[in-house]
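Here is the structure we will look at.
Complex shown without one protein chain; remaining protein chains in place.
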Amino acid sequence: MQNTIDRLVKKNRKWVKKGHVATYIPELAKQDPGLLGISISELGCDQWNAGDWQVPFTLQSIAKVPAFICALQDNTLEVLTRKISVAPTANGFNSIENLETRNEQKPLNPMINSGAIAAISMVSGASLEEKFQRIFHMIKKMAGNTNLKINQAVYCSEKQTGDRNRSLAYYMKSTGIIDIDVEELLDVYFRLCSIEVNCQDVAKMAGVLAGDGNFSPDGSPLFDTQTAKIAKAVMATCGMYDGSGDFAVEVGLPGKSGVGGGIMAVVPKKMGIGVLGPALDIKGNSLAGWKLLQDLSLELGLSIF
Amino acid sequence: MQNTIDRLVKKNRKWVKKGHVATYIPELAKQDPGLLGISISELGCDQWNAGDWQVPFTLQSIAKVPAFICALQDNTLEVLTRKISVAPTANGFNSIENLETRNEQKPLNPMINSGAIAAISMVSGASLEEKFQRIFHMIKKMAGNTNLKINQAVYCSEKQTGDRNRSLAYYMKSTGIIDIDVEELLDVYFRLCSIEVNCQDVAKMAGVLAGDGNFSPDGSPLFDTQTAKIAKAVMATCGMYDGSGDFAVEVGLPGKSGVGGGIMAVVPKKMGIGVLGPALDIKGNSLAGWKLLQDLSLELGLSIF
Amino acid sequence: MQNTIDRLVKKNRKWVKKGHVATYIPELAKQDPGLLGISISELGCDQWNAGDWQVPFTLQSIAKVPAFICALQDNTLEVLTRKISVAPTANGFNSIENLETRNEQKPLNPMINSGAIAAISMVSGASLEEKFQRIFHMIKKMAGNTNLKINQAVYCSEKQTGDRNRSLAYYMKSTGIIDIDVEELLDVYFRLCSIEVNCQDVAKMAGVLAGDGNFSPDGSPLFDTQTAKIAKAVMATCGMYDGSGDFAVEVGLPGKSGVGGGIMAVVPKKMGIGVLGPALDIKGNSLAGWKLLQDLSLELGLSIF
Partner (left out) sequence: MQNTIDRLVKKNRKWVKKGHVATYIPELAKQDPGLLGISISELGCDQWNAGDWQVPFTLQSIAKVPAFICALQDNTLEVLTRKISVAPTANGFNSIENLETRNEQKPLNPMINSGAIAAISMVSGASLEEKFQRIFHMIKKMAGNTNLKINQAVYCSEKQTGDRNRSLAYYMKSTGIIDIDVEELLDVYFRLCSIEVNCQDVAKMAGVLAGDGNFSPDGSPLFDTQTAKIAKAVMATCGMYDGSGDFAVEVGLPGKSGVGGGIMAVVPKKMGIGVLGPALDIKGNSLAGWKLLQDLSLELGLSIF
């Protein structure tokens, strides 16, 4: 395994030149586009790492998965889907169009910005601070890392440039999907996006999903099997924005990407994978990270299909 | 197993009253909405049947899967995706909107009408008749049934009421996605939709996909592993129209439905499933068939996630 | 004339029962739906009034016309149309969809909410307070009424329920159409919408447009002929939201409606008309007011076509 991932990181490093780091958040534009790293967390606890796996990056949209898991724990699926669909979309991650043109006027799924913002609002907590702490706690437990911190520079940058997200949130407030203070709610969203991790943290988070939530890095169960299966199903159909269909075809795993360059991929019952490659394709997914996962899936026969 | 499926058919038969048979094709409106049947074809050849599994019905959109498989065999994925995306869509099966508003102006995926029509046009064959025979042959081999026939009444009904499909096809002709005679091309499409099968035929077709195309009912290999995995990935993300996301969450299997009431579902490496339930939900999927698959998946732990 | 308008008010009062007062702004829901009034301000200064012409109401979207006039005075048309189109739209007044799907991502015209908000941002003024005062001054001069005041209850109600407008504004901020503080900018917008007038005020405002801006109620010129013609052209094609085409066919005059129940209509070179009828049709235009204008236009041959 170590040889395989060392070789595949080396082979796919050429792709970093084809992508571009995210620039709409100024702080993200400072990332090194040349990075490529991977960590694999096998159930039963073997851990493999290669390339720039130790370099820290921010979770960004990967945080949508634990936020959704918390919302699923605190609401029945039936209640949740009154406000958030689980339908894939061919539109981009920050699209507002479907909010207006679809009859039901609710976010299409919890893996796009509007859906994640709505999901956070449904997490238990007397205050927005409590909602944040509940999700942050889940992330730390999944990663088995109590030292996770928010990258303040990225958080401030997100907050300053989050006007599209403000637009999405006020739209949902006007239609009744959310009914709490928009700026406070977005503050939680921006903080979650700015949590700093490395590939190993993400691999361990994915590993918890691979094990259906029954085992976390410290051994304790974190969520039930049904929640895990729903989360993985939503990742598989919606996790890579409008590239989700291609990811299913080319990689064949439930995955979730973030514009920080990370991808979290799950091989059910087998392993969790965390990848870093800040140079993104035009849909906002790590370009070299995707290629690396594609090779890995093919060589090891990891596709769920 | 026999007990399980007998029980689940009985339990879920109540759902037939909540759905409605398709009426936009007059001949389909004559179907008995009360039917519910299932066949399971396990790899290694055990076959299980329950309920109204012997009642014939037409493939309808289930035929999009073998058509896509043929197109994949006759073109590289790279060539195919120049004309047909593999992106899920939250729009309905006969939507024309995305053809116009998406920059690339190509069908979003091969599991909706426009994409299937484009896929047929890319299947090898000197004439449209040859393209039809190639796909029909694939269907017969997958079902292990050389006696499959076209239901002439349904075929005529489709042809007479196929104006939305004509609109889709002429749109694609105007943008260069297809460049052959529209009426002849649609004739192939309508004939494929009108092929008559029963649950066991569909289960065996699904079984070939479960076995990655390496074994067909007569033992011979039909297509390569990569083609099988692509087909299943596309089914999983796009196979149930705008219900695909919900199907992933609730059933967790690659599936493809048809407005004739059939659903073909695949449990990779394990089994193929064929279901009949002509009473449809508002998205065009068999309502009782979906519920039956949901129970079966949960009881037997079939979800791929 | 007096007989004509008395008769037509009486005849069309029946229509008030077919419409509904706006409810999305709670304060507007308190309006009396039974009201119907009209004022006509002929060039040369004859003034005619009938029905409930003295009842005060808030300008609402009618304020978009003077805001646009100020923006036209402070910017060349060429500069203005870099940020706001003058294209009619078949979508509703608060639509956000076109902002996203149109390539240029700018408001379709200054008579819908997004376009008016953008127009206000382009009015001269060192501060947003100065922009407000500039437009408010224009309104007072056009109406020949220095006593116009803001209805504080409506203003507060607008501010509390303006989330859709916040969504529109943040969207435009995210695409660079506007670059000032959203909440302050909307405050100007909400204040302008909340200015209280009666039919005679609106008729006089329309009268200034009828005279191409060359004469205001106090005799002084207010804006140049070209500005007046542009404003009337935009009213004629976009002034009644997605009812603009029907209004051109049925009434044949440049008009602008507001959800407060007012309509301002212009008969070029002849007269200005102000109408009040708070019961609205489903597109947000005064139902009885529209019918009254339709009768008046037909009887007096006022159509510009």
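The letters A, B and C name the chains in turn, as written, and every chain counts its residues from 1.
As a convention for this text, contacts are C-beta pairs under 8 Å (C-beta built on N, C-alpha and C of every residue); 3 or more make two chains touch, one makes a residue touch a chain.
Given the structure is predicted, the values throughout are model-derived calculations rather than measurements.
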| item | value |
| --- | --- |
| Neighbouring displayed chains - absent chain, whole complex | B, C |
| Sole residue of C:Gly19, C:Gly37, C:Pro88 or C:Gly258 that reaches the chain not shown, by the stated touch rule | C:Pro88 |
| Contacting the left-out chain in the complete assembly, out of C:Leu59, C:Met205 or C:Val234 | C:Val234 |
| Sole residue of C:Pro217, C:Pro254, C:Gly272 or C:Gly289 that reaches the chain not shown, by the stated touch rule | C:Pro254 |
| Which residue of B:Thr4, B:Asn145, B:Ser167 or B:Thr225 touches the chain not shown here | B:Ser167 |
| Absent-chain interface as seen on chain C, which is shown | 77, 85-90, 98, 102, 108-109, 228-230, 232-234, 236-238, 242-246, 248-249, 252, 254, 268, 303-305 |
| Absent-chain interface as seen on chain B, which is shown | 95-97, 99-101, 163-164, 166-171, 173-174, 182 |
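Please note the rule applied: only the chains that are shown with their structure count from here on.
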| item | value |
| --- | --- |
| Topology of the chain contact graph, where touching chains are joined (line, ring, star, complete, other) | line |
| Per-chain Cα centre nearest the global Cα centre, belonging to chain | A |
| Most widely separated chain from chain B, with each centre as the mean of CA atoms | C |
| Distance between the centres, which are taken as Cα means, of chain C and chain B, whole angstrom | 54 |
| Chain A and chain B, separation of their C-alpha mean positions in angstrom | 31 |
| Rounded Å distance between chain A and chain C, as computed from the means of their C-alpha atoms | 46 |
| Shared interface positions of chain C, touching two or more other chains | 101 |
